[in-house]
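Note that one protein chain is taken out, while the other chains of the complex remain in position.
When the chains are written out, they are named A and B in that same order, and each has its own residue count from 1.
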Amino acid sequence: MSLPTAIETLDFSYDGARPAGRFAPVLVGVVGSGNLEVLLEPGEPPKCRVRVETSARGFGTIWQAVLDDFQARHALAGVSISINDMGATPAVVSLRLDQAVAELAPGAQP
Amino acid sequence: MISYAECSARERIAQLLDAGSFHEWLPPAERVTSPHLAQLGVPSAFDDGVAIGRARLDGRTVFVAAQEGAFMGGGVGEVHGAKLVGLLRRALLDPHGERPDAVLLLADSGGVRLHEANAGLIAVSEVMRAVLDARAAGIPVLFLIGSANGCFGGMGIVARCADHVVMSDVGRLAMSGPEVIEASHGVEEFDARDRALVWRTTGGKHRWLSGDCDTLVEDDVQAFRDAAIAALGDTRPVTVQALEHEHRLLAARLQLLPEALDGDIEAVTLWRGLGVADAARVSSLDVDAVRALRPA
Partner (left out) sequence: MTAKTWNSRADNRAARLARVARALGPQLNGKLAAPAAITALLEAAIEPHDRVCLEGNNQKQADFLAQALVQLDATRVHGLHMVQSVLALPEHLDLFENGIASKLDFSFSGPQGARLAKLVSAGRIEIGAIHTYLELFARYFVDLTPNVALIAAHAADAQGNLYTGPNTEDTPAIVEATAFSGGIVIVQVNELVGEGTSLPRVDVPAGWVNFVVQAPRPNFIEPLFTRDPAQISEIQVLMAMMAIKGIYAEYGVQRLNHGIGFDTAAIELLLPTYAEQLGLKGKICKHWALNPHPALIPAIEAGWVQSIHSFGSELGMEDYIRARSDVFFTGPDGSLRSNRAFCQAAGHYACDLFIGSTLQIDLDGNSSTATLGRIAGFGGAPNMGADARGRRHASPAWLRAGREARAGRSGAAGTPRGQKLVVQMVETFREHMQPAFVERLDAWQLAEQAGMQLPPIMIYGDDVTHILTEEGIANLLLCRSDEEREQAIRGVAGYTAVGLGRDKRIVENLRDRGVIRRAQDLGIDPRDATRNLLAARSMRDLVRASGGLYQPPRRFRNW
């Protein structure tokens, strides 16, 4: 049963080019109003998978555009990105994603 | 000076404990999250708003929990509470024989997470029990209170069950929150937007002068760290005598406010009654000056 107040789950998958290698999970951000947390974990190359769980429903098109641009910037391969979002604007989402990537091992930095 | 209030829970852990010494239990990647929030349309946090683990403080082993006030106001839900209880119980049973020298709670909470209703309430009561059990086993429990949210509700009660409370003047400690008091008793009785009033009633300076906190510090991570180190040996046995002494103190404090204040500021009257010199200026004095004013 889909409750009108439920969390929206969005899944995205990309083929990356830059292997992220093995790394300890990275967490940035906090799930507060207008904010989000981003968890980066090793995944199956060459995929970069993103799962978004958000309370701000109906913005799938914007998430797609933001993540397309993120992948264009970093082209990571072999990562799994998990997001808990409480209505962050695209600007904050992009910032957190870039902050998370910055904490990866130097080899995976853009 | 790094503002303790501005830091996130994880930044506080990183800044307060010895560099790189924090080992987290039930880290975010394990996804031990709330079973309740999703059906209410509220996002979960991978750590349910609290990071727990083992670390070193000035070379000594401590267990630490840091609540994230930005997530659900730091409200204690079922899992969040279970992590706190687990941490405290582990202190008694640590299988590697590494009994911690203290358990540090970096409190940042409005109390029970109302979304989880009874589960949250039960969790907080279990935390209280676990704190008292740790104390009974001779492990000091230290509370650090200095966030913008303060430490309210059930967590406020837990704080006063601990051995030692460190507060900054920015921090607040109470049971009922200011908005709740105003909603229940009216704005004439308590205007929650009068922030100077809120801090006179619940803030670190007041708690220091009335004896409800044990150390008063600046809003500075280093100051909190130094205070925590100094408090490591501060175990206070929970005895009948200690409880009766506390009861007498509280009863005496109740008598200190006259029926009619005649427009005087309540807090100032109370501080004067407690024997605080320069009571009228407390709100504008800095931490060092207020520290010196606490009656013996």
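We take it that contacts are C-beta pairs under 8 Å (C-beta built on N, C-alpha and C of every residue); 3 or more make two chains touch, one makes a residue touch a chain.
Because the structure is a prediction, the values reported are computed rather than measured.
Colleague: For subunit B, which residues reach the chain that was dropped from this view?
Modeller: Given the touch definition above, subunit B has residues 3, 5-6, 148, 169-170, 193-197, 199, 203, 205, 219, 283 touching the missing chain.
Colleague: Which residues does subunit A use to touch the chain missing from this display?
Modeller: Its contact residues with the unshown chain are 34, 56, 59, 61-62, 65-66, 87, 89-92, 94-95, 98-99, 102.
FYI, only the chains that are shown with their structure count from here on.
Colleague: Between subunit A and subunit B, tell me the centre distance in angstrom, where each centre is the average of that chain's C-alpha atoms.
Modeller: Their C-alpha centroids are separated by 34 Å.
Colleague: If we count contacts the way the header does, which residues on subunit A are in touch with subunit B in the complex?
Modeller: So the residues of subunit A in touch with subunit B come to 3, 5-7, 25, 27, 30-32, 35, 37, 39, 41, 53-55, 82, 84-86.
Colleague: Which residues of subunit B touch subunit A once you look at their complex with the stated criterion?
Modeller: Its residues touching subunit A are 8, 10, 27-29, 38-46, 68, 70-71.
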